[in-house]
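Next up is a structure, given as C-alpha cells.
Missing here: one protein chain of the complex. Every other protein chain is in place.
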Amino acid sequence: MADSITLRVTRYQPEVDDEPRAQDFDVPLRENWVVLDGLNYIKDRLDGTLSYRWSCRMGICGSCGMMVDGEPALTCATFLVDHAPGPIRVEPLANFPVVRDLVVDIGDFLEKLPRVSPWIVRDDDIPVDEGESLQTPEELADYKQYSMCINCMLCYSACPVYGLDPDFIGPAAIALAQRYNLDSRDDGAAKRLDVLIHPDGVWGCTFVGECTTACPKDVDPAGAIQRYKLTAAMETIKSYVSPGGGP
Amino acid sequence: MTGTGTGTGQRAYRPRMSLWWWARKRSYTLFILRELSSVFVAWFVLFTLLTVWSVARGEERYEQFLDFASNPLVVALNVLALAFLLFHTVTWFNLTPKAMPVKVRGRRVPSTVVIAAQWLGFVVVSAFVVWLVVS
Partner (left out) sequence: MPNREVEPFAWMAFSAGGVAAAMFAPILLFLFGLALPLGWVSPDHAGLLDALGHPLTRLALLGVCAAALFHFAHRFRYTLYDGLQLARFGTVITAGCYGLAVLGSAAAAYILLLVL
C-alpha cells in the first residue's frame, strides 16, 4: 500500500475566486483514516485556511457531508483506502450554494424543515401527571426507520429534482413529515397535508430513488414520498366525496 | 452557522445543473431511460390500435398491415420498443413494494414476495393473451 494519497479539494474563497477551483494535497494513507481525517490533516499541517464543517466524527451530527468522488457521503464514514489510489475528489455538497471551500449554505433546508411541523402535534395536551404515552412495538415500527434522519442533507444533494427546482421541499423534509404522520401519538397529519400537496411538495418527485441510495441512515425517503403520494391522492378524493371534510 | 446568507456580505457560488446531468452517473442514466420508456408505451398503444383497426377493416387490410409490420425497420423499432417495455415492467415491479408497503395481519410482506406475486400476474396475463389471440 502506498503511504500517501492525494485529496483533490475544492477551494472557493469568495474574496479572491470567481468560481471554485481544485487544489491537491497529499495526506497519509492509513487504513483507519476517513476522508475527514485527511481534511483535518490538511487543516492542521498543510493549509490552515481550508474551511469545512464537522463535529462528531461518528455519523450522528450530520455536518460533514460532502461529495466524495462525485457521490454525496459523510466524510467521517468514508475510508481513504476505499478510494485508493486516488486522487480523491472532495467537493462541497451538490445543489447548495457554496459559501467557502467545502462549506455550503444550508439556510434553504433550515427554512423548509419547520414547514412540515417535524414534531408531535396534539389536538389535546396530555398532562404530564397522566404518565407516558405508551406505544406497542408495531406502532413504533411504523415510523422508526424515518426517525433515524440526522439532517445531513445528502439526500438533497443526490436529488436532481431539487437541483433543478430549489423550491421542491425535498426528500428529508417529506420523510420527516411521514415520521410524525405515522406516529400513533400524532394528530398533525391534516396540517402537514396542506404543505405536502402543494405543487412544491410531493408531486414534484419523479422517484429517481437516489435520495434513498445516498442516505447513510437507511431512512428511505424515496419510499416515504411515494407512500405519501398515495395518501395525498386518497385524501383529495375523500375531500370530493365528502365536501367540507379533507383539505 | 444558521443564517440564510454568508453573514459577511460575500457572494456565495451558485452551481447550475448541466443539461447533461443524467449522463454523469449510471443511476441517473438508468432513471432517464426508465422515464423514456413512456414514449414506447405510447408507441405500443398506437401500434395496438393500428393492428385492431386493420383487423376490423377486413382481411385485405389486415394482410397489408402485416406487410407493413414485417418491414425490417418496423420490426427493429418494435424490438427496441419491446426492450423498453420490459425495462418498464422490471423497474415498475421492483419499485411497487417501496411505494406501497403491503401488510397482511399487521405484518409487512417482504418486498421479494410482492415482486414475485407481480411476476406471477405477468405470466398469467401473458399466457391468457396468447391463448386468446392464437387459439
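Note that the chains take the letters A and B in the order they are written out, and that residue 1 is the start of every chain.
Note that in this section contacts are C-beta pairs under 8 Å (C-beta built on N, C-alpha and C of every residue); 3 or more make two chains touch, one makes a residue touch a chain.
Not measured: the values here are computed from a predicted model.
**Q** Where does chain B touch the missing chain, residue by residue?
**A** 17, 19, 22, 32, 35-36, 38-39, 41-42, 44-49, 51-53, 55-59, 62, 66, 69-70, 74-75, 78-79, 81-82, 85-86, 88-89, 92-93, 118, 121-122, 125-126, 129-130, 132-135
**Q** Residue-wise, where is chain A in contact with the chain that is not depicted?
**A** 160-161, 164-165, 197-199, 203, 206, 229, 232-233, 236-237, 247
Here is the rule we go by: only the chains that are shown with their structure count from here on.
**Q** Just curious, how far off is chain B from chain A if you go by their C-alpha centres, in Å?
**A** Going by mean C-alpha positions, chain A sits 29 Å from chain B.
**Q** Under the definition above, what is the set of chain B residues touching chain A in their complex?
**A** Touch residues, chain B against chain A: 1-6, 10-15, 17, 21-22, 24-25, 27-28, 31, 35, 95, 98-101, 106.
**Q** What part of chain A is in contact with chain B in the complex they form?
**A** Chain A residues touching chain B: 12, 14-15, 17, 19-20, 70, 94-95, 97-100, 103, 105-108, 110-111, 138, 160, 163-164, 206-210, 212-213, 220, 222-223, 226-227, 229-230.
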